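With one protein chain withheld, the remaining protein chains of the complex are depicted in position.
Right, chain A next:
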Amino acid sequence: MRNRPDPVALLALPALLYLGIVYAVPLAGLLVGSVVRPGGVTLAPFADFFRDPFHWTVAGNTLRVAALTTLVCLAIGYPTAVALARARGFAQAAILVAIILPLSVGVVVKAFAWQIVLRRDGVVSQILVGLGVWDEPQRLLFTEAGLVIGAANVFVPFMILPVYSVLKTIDPRVGEAATTLGASPLYRFRKVTLPLALPGIVSGIAFVFSMTASMYVIPSLLVGDRFQTLATLTGRSFLFMRNEELGSTTAVVLLALTVAIVVGSTSLSRRLGGSS
């Protein structure tokens, strides 16, 4: 009686089976493949990997693009989430549709659209020249900045939605109480809104960072082969170079880095949010 499992927990079984077959088993194979060599288990592939400066560049590219994209998504997504949480009726529905609808457009289609927008005579270049930011038209396509712009466009909904879902649960009276107690708008944001929104911001960062760090199609289309990330290198190793050893090594490095940063930032923000 006491130890009988809750029958409702069985409802998770289909998802567990599915993930076990399509995720856990291949992942285990990858992890094993990265350390098992003829002659036994060894960490030598990782040592070799980090001895090559090119791989440091690749890892640096990955983390830098992921961090910048996450930052851009946060800067754009947070105000949007605030607007979405405050909006009512038609305005709210319109913003939600505008955020969710682009998710139904494939990444490849979007990336091609960005190729048009980011080229030398594209819209962005013309606007920046028109505003006097640039002296002459420049090409953003095939640059890291272009990649960040494109990736932020694809992933920004994954920042907006978790932040919005937390913001909408905050009683607006709580902010008003802070104000009437004498808190300036900035003080209120730092001491009330931000700590309360933190769980949403952390999930948004975790989503966007892990998706950006492992994106493959977007860098392939927007930058090309000259700019490698851990994900594109993994793909090339398996698909073009037929070097499965290198591929599983880079894949594990990418996995370890992403997990470390997501878990690390989560626990850090928990600690920051816990104190006042």
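Rule of thumb we're sticking to: a residue touches a chain if its C-beta (ideal position, glycine included) is under 8 Å from a C-beta of that chain, and two chains touch if they have at least 3 such contacts; residues count from 1.
Note that contacts and distances are computed from a predicted model.
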{"item": "Absent chain [UniProt protein name; select from \"Na+/H+ antiporter subunit D\", \"Cytochrome c oxidase subunit 1\", \"ABC transporter ATP-binding protein\" or \"RNA polymerase subunit sigma-24\"]", "value": "\"ABC transporter ATP-binding protein\""}
{"item": "Among A:74, A:107, A:124 or A:178, the residue in touch with the chain that has been omitted", "value": "A:178"}
{"item": "Footprint left on chain A by the chain that the document does not show", "value": "171, 173-174, 176-185, 187-188, 191-192, 195-196, 273, 276"}
